[in-house]
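All protein chains but one are shown in place.
Residue numbering begins at 1 within each chain, and the chains themselves are lettered A and B in the order written.
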Amino acid sequence: MAETIVPVSHEPPAEATHLRHHFATEEQQMDASTLGMWTFLITEVLFFGGMFAGYAVYRNLYPAAFASSSQYMNVVLGGTNTAVLICSSLTMALAVRAAQLSKQRDLILFLILTMIFGTIFLVIKGFEYHDKWVEGLVPGLHWGSYPEAPQFAHNAQILFFLYFCMTGMHALHMIIGLGLLSFLLIQAYRRVFHANYFAPVEMIGLYWHFVDIVWIFLFPLLYLIGHRR
Amino acid sequence: MATIAHGTPETVATEVNYLNVEHGWKSWLFTTDHKRIAVLYIISITLMFFVGGAMAVGFRVNLLEPQGIFSAETYNRLFSMHGIIMVFFFLVPSIPATLANFLIPIMIGAKDLAFPRVNLLSWYLYVAGAVLTMYAVFRGGVDTGWTFYVPYSSTYSNSYVLAAAFGVFTAGFSSILTGLNFIVTVHKMRAPGMTWSRLPLFVWSNYATGLIQVLGTPVLAITLLLLAFERIAHVGIFDPAIGGDPILFQHLFWFYSHPAVYIMILPGMGVISEIVSCFSHKRIFGYNFVAFSSMAIAVLSFVVWGHHLFITGQSVYTALAFSILSFLVAVPSAIKVFNWTATMHKGSVSFDTPMLYALGFIGLFTIGGLTGLYLATLAVDVATHGTYFVVAHFHYVMVGGMVMAYMGGLHYWWPKITGRMYSEAWSKFAALIIFVGFNLTFFPQFILGYMGMPRRYHAYPPEFQMLNVLSTAGASILGVGYIIPFVYMLWSLKYGPKAGKNPWGASGLEWKIPSPPTTYNFDDTPIITEEAYNYGPVEEVIG
Partner (left out) sequence: MSMHVPIPKVSTLVGVWAALIVLTGTTSAVSYVELGEWNIVVALLIAFMKASLVVWVFMAIRHSTTLTRLFCIAGLLWLGIMIVITFGDYSTRNWTYQAQPWSHTKAVGGSH
């Protein structure tokens, strides 16, 4: 067993400026970050999953109360935001592509576009929150008499709490995403990324798409359920 | 030893190692070396262990008298803080963040974990969580029990629930990052030739633990967040007054916290596999079964959580399913116990201190596991769930199992971590004291539970006094048993004889490098050509 340690030649790759000391090759480093990011996204799935489980339980318990909430949900704003996020996902994918092709100007352009779409989303969300506050639909803090369906005034609170909790957590992830994107933007201005080094763009891209996917489920569950009941 | 062109001078055969390569507090607080981070973790969890232990001293003293010595209020806070600190700040990080952090890269032939900076971040998150929780302790503590059940925690408790809950929330992220790091490391950092079937079982069990940490802990995070909203703003999600269901909290909480029991025991099983094989000087019996039983436990642990809800309003049909599924966990656990026993069979067993702990583990874990089957039985659980029977059961698993394994592992790898040997006589004596103290503390609690003494009360009928006094006496012996190793291990740091590369004659990569190892573990990436536990028929000890 003493013979198991055999020296392997260790020549650092020529342009390995971003290879950290404990990896053998850039490929290994890239594989590790990709797997790490996907693992992180799994934790995010389960984090949001707790709220989705709560949604499933209460929607099953109080279907009528949940349906009654639909008249307070602004489908136009929700739909617009869905479209805005899908656009931001496209520009994010294009940004990753630009980095992979070493197209510096395209990368900067698409990162800025992604950030603009992200900001539009948050602004629209802010208007929606404001409307809810004015209408007294914020459980715990400002809950009115729920005039359109007073018989559900109790149970509908749970739905509105889930609405705020789920969209709020989603918005928080958007804000963190915008922070990460500005970090990428600064790096992109410094021409850090090129065809041989684009892992951060790709990783943050994965995160951004994940946040998009969460909204893809939130939109139908919160906005589209229970019309015309 | 020379490292490969990373700033360390190329001097040969001087004793530069990870401990003396740099000095000063900055070199520790900003380190990304997995071994130094492991040491930071050992110090922090030891501190928290003694804090949690102090709480236990408090309520064991209270239980000397049937009417209690302290107020009910104080008693509630003592046992709640004991549980919170021991579970989230000692047991969950105990082996993964310390021994596994130190050993996984070495065992698979890597220079570090995949994400060294994330590893450091996880320690800082742990410290932040511990500080928050200690803040809650100093403000007067929490009285909800470690489970934070609503509506106690949301509506009725006047204690520092939020600070403690956020402390646990933060420590949870530390645990997630550790698990994530292990998973990626085991997948991507293995040295050439280190195939999955050559991985030491300690790595397998910590890989399985990593999966649980990653898949379960986020649910704890969201559960505590929902609890915080409920407590701060009374949003009603768990409040029956507006249609919320407190049992939903329990579902989400136990979706994490049952698997968390395996976060606390699986790494211990990994330690025992290493120790039993080493001190039987024999290849582990049924390697594949032991490895896959870790994975089976990880998966099964996620479908049994409802056995904690047998006496709530959970549907009886779901309860029935959970009961049956809970029995299934016994299968992979028993496979491990049988394989350890079979490994010892016809081996040349030597009874060094780590082996004493391992033997203690096997016996006590078996008792803890079998009583777990009683509790998985729906009807029996209804009678015993709220009693000391449950307390005794999980302490046999957590303390008799995990703490024994942690102590065993610490004694086994101490020469590797510090480069020093501890006193053999004292360590054997302490192991014996701990074993006796433990059984004296917790065996009476099985009887108390069987007789119907409810848990979590500061007072009890006088006929239970005898057994309670025995239990408190045992606890004081146990306490002494934990202080002795603390002393002789500190002593060994300075005065202990130097340990060689391989004081136990063990197989495994970690025993082929110097004690303590150098910063990057290996001068050159090793190539692995043999399976783990290659103890030949003829004993071959490499000094």
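Keep this in mind: a residue touches a chain if its C-beta (ideal position, glycine included) is under 8 Å from a C-beta of that chain, and two chains touch if they have at least 3 such contacts.
This structure is a prediction, so every number in the text was calculated from the model and none was measured.
Novice: Among B:S27, B:S71, B:T195 or B:T318, exactly one should touch the missing chain; which is it?
Specialist: Of the candidates B:S27, B:S71, B:T195 or B:T318, B:T318 is in touch with the missing chain.
Novice: By the contact criterion defined above, which parts of subunit A meet the unshown chain? Give residue numbers in ascending order.
Specialist: Contacting residues on subunit A, toward the hidden partner: 13-16, 25-27, 30-31, 34-35, 38-39, 41-42, 45-46, 49-50, 52-53, 56-57, 60-61, 75, 79, 82-83, 86-87, 89-90, 92-94, 97, 100-101, 195-196, 205-206, 209-210, 212-213, 216-217, 219-221, 224-225, 227-228.
Novice: Touching residues of subunit B against the unshown chain: what are they?
Specialist: So the residues of subunit B touching the missing chain come out as 187, 215, 219, 247-248, 251-252, 255, 302-303, 306, 313-315, 317-318, 321.
The criterion applied here is as follows: only the chains that are shown with their structure count from here on.
Novice: Between subunit A and subunit B, what is the gap in Å from one C-alpha centre to the other?
Specialist: 34
Novice: Can you name the residues of subunit A that touch subunit B in the complex?
Specialist: Per the stated touch rule, the residues are 1-8, 10, 20-24, 28, 31-32, 35-36, 39-40, 42-44, 46-51, 53-54, 57-58, 61-62, 65, 139-141, 154-155, 157-158, 161-162, 165.
Novice: Going by the contact rule set out above, which residues of subunit B touch subunit A in the complex?
Specialist: 4, 6, 110-116, 118, 176, 180-181, 183-184, 187-189, 192, 214-219, 221-223, 226, 229, 232-237, 241-245, 248, 251-252, 507, 509, 512, 520, 522-530, 534, 540, 542
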